[in-house]
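Taking it in order: structure first as structure tokens, then the write-up.
We show some of the complex, not the whole, and keep each chain where it was.
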Amino acid sequence: MRTLNVAIIGQNFMGKAHSHAWSNAGRFFDLPAKPILKVAVGRDQATLRDFAERWGWQETASDWREVVQRDDVDVVDVAVPNDMHAEIAIAAAEAGKHVFCEKPIGLDADEARRMLAAAERAGVVHYLNHNYRRTPAVMLAKQLIDEGFVGRIFHWRGAYLQDWIVDPDFPLTWHLQAERAGAGPHFDLGSHNVDLARFLVGEISSVSAMTARFVEARPLPGAGAATFSAGSGGSGEKGPVTVEDAAFVVAEFANGALGTIETSRFALGRKNHHTFEIYGSDGSILFDLERLNELQVFSRHDAAHVQGFRTVLATESVHPYIDAWWPPGHVIGYEHGFHHAVVDFVHAVVDGTPLAPTFADGLRETLVLEAALESARSGRRMEVEPA
Amino acid sequence: MRTLNVAIIGQNFMGKAHSHAWSNAGRFFDLPAKPILKVAVGRDQATLRDFAERWGWQETASDWREVVQRDDVDVVDVAVPNDMHAEIAIAAAEAGKHVFCEKPIGLDADEARRMLAAAERAGVVHYLNHNYRRTPAVMLAKQLIDEGFVGRIFHWRGAYLQDWIVDPDFPLTWHLQAERAGAGPHFDLGSHNVDLARFLVGEISSVSAMTARFVEARPLPGAGAATFSAGSGGSGEKGPVTVEDAAFVVAEFANGALGTIETSRFALGRKNHHTFEIYGSDGSILFDLERLNELQVFSRHDAAHVQGFRTVLATESVHPYIDAWWPPGHVIGYEHGFHHAVVDFVHAVVDGTPLAPTFADGLRETLVLEAALESARSGRRMEVEPA
Amino acid sequence: MRTLNVAIIGQNFMGKAHSHAWSNAGRFFDLPAKPILKVAVGRDQATLRDFAERWGWQETASDWREVVQRDDVDVVDVAVPNDMHAEIAIAAAEAGKHVFCEKPIGLDADEARRMLAAAERAGVVHYLNHNYRRTPAVMLAKQLIDEGFVGRIFHWRGAYLQDWIVDPDFPLTWHLQAERAGAGPHFDLGSHNVDLARFLVGEISSVSAMTARFVEARPLPGAGAATFSAGSGGSGEKGPVTVEDAAFVVAEFANGALGTIETSRFALGRKNHHTFEIYGSDGSILFDLERLNELQVFSRHDAAHVQGFRTVLATESVHPYIDAWWPPGHVIGYEHGFHHAVVDFVHAVVDGTPLAPTFADGLRETLVLEAALESARSGRRMEVEPA
């Protein structure tokens, strides 16, 4: 069987999620090539060795520039913070490697444009990992829209709410620094929501937005402060938060739909509340990532006395990707979307099956996000720049 | 026992809801004065007589101008379409009558200003009937906020969605004509949502908005076309829809909270989906009018392993207004808010108990709504004008 | 317009609910006769006068025996504790009065048999007020079953759970004394559930049951201790609880369906949790009284990829009884079922429209309940005795 040698850059949250997918996707799905976990690249060599052993990466390395040039590497998986995406992805593409890149694409549209250009020039497969597209329930939503279940779409109501920094003593991790993260939840969470909006409804043409920052300065983190936990703090010094804490956007779609995209890290009780509501002339669809096995659908073509939102448990063999997993009602979790992404990525590399989202999608979504930030700054509705 | 003589102007949906409240509030609650259903005023005398007999109005009349001058009338209840509110309410106030006025206050801020001025000059009780404030679950939300359960408020996410005009053959009723309704769902539904936002969070300082119209022309209704039903149509001719079909607003509050107010009549499956979400530094609150007996609350002061949104069934005797009704778990409905409004109105008239919302609230909320419409037109964020 | 003179016996919880219905049903519905609230009968004349004035009963009286003989009384409404149902209902029937009797029918099957015999002999309308049948969502369930939506029924899963006596200091009210209540939740709540089971599924042929008592003795109530509240207690003495605190029943239906009927007053958090689940060969139906405007339905005839439980908000004009009330999504409450009962009762009296449940249903359901109690005592499955 053909093999695909993978190099991963990054060993934290996304390194773990990607490794799990690379090593298990082929067990549940029949792949046209077997991914080989060739080499893991990271800065901290002590933790990296444990990471590699745990996940079955055959080698470790510290210099990603060297690794992306290796002849025995076919795929480069970019699983590092946002500010390194562009540089690594461009180098990998220029070295002729297929690129599996964690979202968001980079720090701004300029980076995205250069990444896309490099990938297109090189003719490699380029994939931006908006993993939530590949949740079976979300794919079912797409299928329903394509089948005409929803009809003409009037509304997208999107939100992605979390609460992990409500505590003002939560430290100033990289997520809260503009130069490393690009923006706050608007990029981190909003990019996911814009991706689903574009996937399910279509292009966004103009936006009006406001942002807010509720905590202006936070304790500087101690060395090695972990993501998503308050850590033990460092010196007691504080540094300025330079990203927004929340961004609420009203959006007009090219097809006339009116929508919202609302993101916040200050929504107590919301842990991973990524939701959308789609309303159309024939039906409606609701989704909540915290109940990701479910899709709620409404059809005005049901008999009048039994119309209502149906809770579809998207765990039947007729649902996307499910046949590879478990019997009906045996729910899947967060990580399974990563497996599906690997499956489709391998097919794209081997068979040339079209794959999305690509860096082109990443560029397009960044233009939407940047237009919203500009609207928040200027107080004016902004047309979204063409890609 | 003291009595209060009431004259009602209007005999349709709101006439019915108000009459029910006037005649039954005193049965469940101990009132300081007994409302007397003195006279019902309407244009169609045939239906009016049936209406009066059914609900126990002692007399009928056709000329509201005459009725509001009658010495034996203490209270004027304005239950007619929006374009008549100002004229009637002002005349009633000038005649020294207390005014119970259905929402929204009128067609624009100018009308609201004149209504407020007249009522204040006359020193009468003026009440704008945003009945949803007096849902026990909403009053509980207010109580929780006042108690500090929510802490500093970061977000208001408000929506009011319905679906009764998705069908393009739904006729051009008065709701769809700017000159009679002022605006579309933004006024009809949005006024309710802004009222709750102001009640629970505080004043709104600036807004950015977009609106959409999905159906440009609709069949002219036949004579007597009923509200909320497609009717049998008239001549087959169409007329232009001159209000928006949906309005999505981002709002900044004076206290720094960031919010949204989203209204639409094109949200299939949503029948009376008036919802809000409030997120604060200590807790969160969720409400959905379609399950109006329930309030969901989250507290970060619960033990870490059992934090979660609680579904409070607001039917306990400790909950606002409930003691007058039924035992725990015996739910109440839409109409009960009207009863509570009558109870509090009678107390305001007799005891001078403060009552809200007043015409001052109506003015203030209209300024918010108008700023949003202007933002949608101009593409600029608008400061809300001071009242 | 024809009138119907009503005498009510009882002035507490049910007296209030019935009075509300008698005085308002004709306002929302077109009745073939106008109910006249003629006379209210009760023991405590001071509270009775207030009750009568509040609800519009024209007269008060203290001796029900006299009242049921009055020529100017057409209908006797029995709204007293269970141990007085039989005597009053029989006397009323023998005097030729139509009887509107609160559930459960009486203390045992013998009483039920005598009530039925008296009513049939007299040829009067006899109605047993299982008000939950007339919730629109429940009536919709019946309609769906009759239409074939459910197909062959395999299962009934019924429960009625409350929590008002979990506190061991809750006093020994009449509900907890066998000689006054007949039994505990098995009668009080179980009679409702059996009524719905028989209405929706059919006759129950055999039962196996267990009961439990969790608190053996309780404080004797002070004079005038109110229903459903712990009261301030009396002397500190305790008396024995002589009814069960919970009863769980497995039931076989004549049509082969297998079911359960589970009642308890010891289910913390359940306030009025009257639920059923019906599973059939073509569809399923779920109901919960705490969300009484909703019915959940599942059809296996939906397309495979969008099957799921639909939450039908039974507030559309196509739903039973709703057209008389409010627009879609404007929910109704607990009390509305009483109004519907009055509507149908008046039709039965005036037009001879068939009405159920009758005393025959009351007898039949009592035989089921008694068989279950006997099963709990004997440890043997009991056939339900024919009526």
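Letters A, B and C mark the chains in the order given here, with residues in each chain numbered from 1 onward.
Convention: a residue touches a chain if its C-beta (ideal position, glycine included) is under 8 Å from a C-beta of that chain, and two chains touch if they have at least 3 such contacts.
A quick note: this is a predicted structure, and the numbers were derived from the prediction, not measured.
Asker: Full complex copy number, with 3 in place?
Answerer: Total copies of the sequence across the whole complex: 4.
In the analysis below, only the chains that are shown with their structure count from here on.
Asker: Quick check on chain A against chain C: do more than half of the interface residue numbers occur in both copies, making it same, or fewer, making it different?
Answerer: Mostly same residues: over half of the interface numbers shared.
Asker: Report the inter-centroid distance (CA atoms only) between chain A and chain B in whole Å.
Answerer: Taking the average C-alpha coordinate of chain A and of chain B, the gap between them is 41 Å.
Asker: Once you find the CA centre of chain B and the CA centre of chain C, what distance in Å lies between them?
Answerer: Computed value for the inter-centroid distance: 35 Å.
Asker: Give, as an integer number of Å, the spacing between the C-alpha centres of chain C and chain A.
Answerer: Here chain A and chain C have centroids separated by 54 Å.
Asker: Mind pulling the residue numbers of chain B that touch at least two other chains?
Answerer: 270
Asker: Quick one: in the complex, what on chain C touches chain A?
Answerer: Residues 140, 143-144, 149, 296-297, 299, 302, 304-313, 316, 318-319 of chain C touch chain A in their complex.
Asker: Which residues of chain A touch chain B once you look at their complex with the stated criterion?
Answerer: Residues 152, 154-155, 157, 159, 161, 163, 166, 206, 208-212, 214, 245-246, 248-252, 256-260, 262, 264, 266-270, 277, 279-284, 298, 300, 307-309, 375, 379-381 of chain A touch chain B in their complex.
Asker: Contact residues on chain B for chain C in the complex?
Answerer: Against chain C, the touching part of chain B is residues 13, 17, 20, 24, 26-27, 54-55, 162, 164, 227-229, 270-273, 289-293, 313, 315-317, 326-336.
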